[in-house]
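Quick one: this structure, given as structure tokens, is what I'll be asking you about.
Here the complex is missing one protein chain, while the rest keep their positions.
So, chain A:
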Amino acid sequence: MSDVFERVKKIVVENLDVEADKVTESASFIDDLGADSLDLVELVMAFEEEFNIEIPDDVQENIRTVGDAVTHIKAHVS
């Protein structure tokens, strides 16, 4: 499970085309990493595929930082 953050980081770097060291737990996708709302939808789609989970719409709305994503993914991956 410890690699969840690293896997999330890799996806974020690829999708948003940002420097890896900017992708910290506290980084906000929109405010710090330059994502728009559609980028965020695509990121969630990529997370769903990477971890083979389904992230419900109401949970997606609460994912604002990299840490939020990691927390939700950890909660959903068995």
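Here is the rule we go by: a residue touches a chain if its C-beta (ideal position, glycine included) is under 8 Å from a C-beta of that chain, and two chains touch if they have at least 3 such contacts; residues count from 1.
Here is the rule we use: contacts and distances are computed from a predicted model.
Student: Absent chain per UniProt: "tRNA modification GTPase MnmE", "2-oxoisovalerate dehydrogenase subunit alpha", "3-oxoacyl-[acyl-carrier-protein] reductase" or "NADH-quinone oxidoreductase subunit K"?
Tutor: The chain we cannot see is recorded in UniProt as "3-oxoacyl-[acyl-carrier-protein] reductase".
Student: List the chain A residues touching the unshown chain?
Tutor: 38, 41-42, 45
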